[in-house]
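With one protein chain withheld, the remaining protein chains of the complex are depicted in position.
For chain A:
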Amino acid sequence: MFRLKELQKKQQQAAAAAAASNTTNGTDAPATTTTAASNTTEPTEVKRQNSNDLKEIRKQKSKESYFSLKSKQSSEASSNKRANPAELRAQKDIDEMELPIGCKVHFKDSDDILNFQLDIIPSDGLYQGATFKFSINIPNTYPYDPPKVHCDTLVYHPNIDLQGHVCLNILRQDWMPVLNIGTVIFGMMTLFLEPNPEDPLNIEAAQLMMDNRKNFEANVKQSLRGGYIANRQFPKLL
């Protein structure tokens, strides 16, 4: 419970010992003892520091620890480059991701790991062989908030509407911070292998899939060949 206090005391003792040995040796105390000295001069006195002293001490210590001879300017500049936790987590996710067969990831700007494109080429099922493009954005609140996914290819699919919204449970209501970018990509692939008419976003497509599977499959094929469905032309993907 009082780990902090213990640590403080230990350091004070060490500083006191160092100060003692310094006086016997007759050498000058190093600059770090500015605080230690004030602690040891009056052992009965409660340690207290003025806010401004505290600020100076803290500044001093962080300088000493990182770079003995750094100018003020560069120390300030570098402090702004602190990696944000979302980026650090994304770095790890991307690093360790094993893409399912048929998935490709492109980074428009390879330094910006929070925004990328995903190509899905299903290796099986109704959508086999076609390429579907998605944009994925990792928000700064990641992994508290899920990645944002948008489908950039117009597709006839029960769970993807014509504006590119995607209905996948882990992208909204079932998101958990333990999931990662890889699980989202895996989920997206699953949508193409097994469309789920129970969670429809394109109602007509979902209804047809439930009512008349054969006609639905014919529609999918027609859409992938660049045909019209309900007066809407789909891009030719096969």
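Keep in mind that, in the parts below, a residue touches a chain if its C-beta (ideal position, glycine included) is under 8 Å from a C-beta of that chain, and two chains touch if they have at least 3 such contacts; residues count from 1.
Following the convention adopted for this analysis, contacts and distances are computed from a predicted model.
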item	value
Name of the absent chain as recorded in UniProt (options "Coatomer subunit epsilon", "NEDD8-activating enzyme E1 catalytic subunit", "Trafficking protein particle complex subunit" or "Protein-serine/threonine kinase")	"NEDD8-activating enzyme E1 catalytic subunit"
Of A:W175, A:F192, A:F216 or A:F234, the residue in touch with the unshown chain	A:W175
Residue ranges of chain A at the interface with the undisplayed chain	1-5, 7-8, 11, 35, 44-46, 48-52, 54-55, 57-59, 61-62, 64-67, 69-70, 74-76, 78-79, 81-85, 87-89, 91-92, 94-97, 99, 105, 107, 110-111, 113, 140-141, 143-145, 159, 161, 163, 165-167, 169, 171-173, 175-178, 199-201, 203
